[in-house]
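The structure appears right after this line, and notes come after that.
Note that one protein chain is taken out, while the other chains of the complex remain in position.
What follows is subunit A.
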Amino acid sequence: MPDEETLEEGVLNPVQPEIQDPLLREILEENELQADPSRNPLEQPAPLPDPDEVVDCLVIGTGAGGAPLLARLARAGRRVVALEAGPRHDAKTEFATDEKAQNFLFWNDERLSAGKNPVAFGKNNSGIGYGGSTLHYTAYTPRAHRGDLTLHTEFGEGVDWPFGIEELEPYYEELEHFLGVSGPTPYPWDAGRRKGYPLAPLPLNGAAQLMERACAQLGIKTSPAANAALSARYYQEGVGWREACTNRGFCQAGCSTGAKASMDVTFLPLAEQYGAEIRTGAYVTEIERDARGHVTAVVYEQGGRTVRQRCRNLFLCAGAIETPRLLLLNELALNSGQVGKHFMAHVGMQVWGTFPEDVRPYKGIPGGLISEDTHRPKDADFVGGYLLQSIGVMPVTFATQMVRQRKLWGQPLRDYMRDYNHIAGINVLGDCLPHADNFLELSDEKDARGVAKPRVHFTAQENEQRMNRHAERIMRQIWEAAGAKDIWAFERYAHIIGTARMGTSANDAVVDPDGRAFDVPNLYICDNSVFPSALSVNPALTIMALSLRTADKFLENQQA
């Protein structure tokens, strides 16, 4: 079982990097060299923090969960410090338009993937650096639907969120305008919105046009999708002008133009303008508490030094793997037994086909076209629903996942890849029910940093399998109608969700509806780990909404 049993009893802060393997030691030394601030002109050696200073708010992680609240708390005048495990980059000069060269954007510490449908990590879903996973997210930013938050009420399965969509809507509006989301107004599947998107949709690429054409034949409604990449120049508070997207199609390996609203070009510079301090290359190992169980300080490794920062409040925003891993390693907030439990990953089935037309899948925003007609399909034999999207893809990513699925080798492999410019894909993004068999635990193996590797169990259950079958059938119909040959499906699971669930009772949830840990009154958690259910849409926008909401709730509670 994945909980505290794997840790030694009576050890309050059990994280002691111990490196037995000479190889691991070597890697660790190398990592430390890389993290050496003197090697990177952007990373000025940080002065050691004042050991006596107690900051108001310490934030771990600078992705979609940590960055918005960092800016919010700094704006409110709090003394705020953020710790980011990775470095700060200059995207314009450092980011290559080359998939392999960009692997440094991913959280590449090894995780163990177990279960019948082992989930791929690294480039599939986990980032590192100033901006976290938003450095490589696709910028696909649909809002969650009202029903996504009330699955149990609607179906008698899954769980409800402790609040309704009304709580998120004001934040969605704020975010869409702050980030400069490009999308259709009115939104075809949510016509009653108070505010439209601030920018017109991005142009459709070849895959989007193929899907649009075929869906029109089949009576499936489509629309250009909402993407947090600029279709026109946009003024960014705290940053200045951001230029429009140049359609370079490289969102998943890092945007070098600043058109994509990753945290490094939006909330993080804003937070710094308001006085937040962001320490990069800071890998957290320990969370210290006093006798009452309140968090008092965080210990981290930075440039070969061990640093301790005291704090009044801690915001843990490290994502749905590193957040529960830190909690388990530090035996923190474990009373509900829910830490690491109910890991979810979106149903992410893809269908690919070869077309006579020139598609050139490397151009344009990857997720150009959307349909949400499948949010509650009439013929569904499953709980929840999914969205459909066209997808562009870069060659290395496409080739590696294609061979994993089709196992082509030899001349047939090279022959198939010659058609790369004629290949287009569609995929779905569907809800996933929480299940007791899907969870994260600490393994006995240690990673290159000397910390126990997480083991993540994931098996697609009956509901996910039914949704997969439904989705594959529809996508094959669409691609047949579009004129594709050699159609094949790739069953995959994307995004990492759950593992520190939010709820109304300390008996079955880690954090309360404000994001505050039931067991630890000055610990807040804000990232995809607190999602009670997976939603039928990409999570980034909702994580950011929760982040702003968590900051507002914290500030309200402080005043009360």
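Quick notes on this structure:
As a working rule, a residue touches a chain if its C-beta (ideal position, glycine included) is under 8 Å from a C-beta of that chain, and two chains touch if they have at least 3 such contacts; residues count from 1.
Keep this in mind: contacts and distances are computed from a predicted model.
The unshown chain of the complex is recorded in UniProt as "Gluconate 2-dehydrogenase subunit 3", chosen from "Cobalt transport protein CbiM", "RsbT antagonist protein RsbS", "Gluconate 2-dehydrogenase subunit 3" or "Spermidine/putrescine import ATP-binding protein PotA". Set against the missing chain, the residues A:Arg455, A:His470, A:Arg516 or A:Lys553 yield one that touches it, A:Arg455.
Screening A:Leu135, A:Leu179, A:Leu204 or A:Ile370 against the full complex identifies A:Leu204 as the residue touching the chain left out. If you put the hidden chain back, the residue from A:Glu237, A:Glu357, A:Asp437 or A:Glu462 that touches it is A:Glu357.
The chain that is not drawn here is touched, among residues A:Met417, A:Ala481 or A:Ala506, by A:Met417. By the touch definition given at the top, subunit A reaches the unshown chain through residues 23-24, 26-27, 30, 93-101, 103, 106-114, 118-124, 126, 203-206, 209-210, 246-250, 256, 357-360, 362-364, 394-396, 399-400, 403-404, 407, 409-411, 413-415, 417-422, 445, 448, 455.
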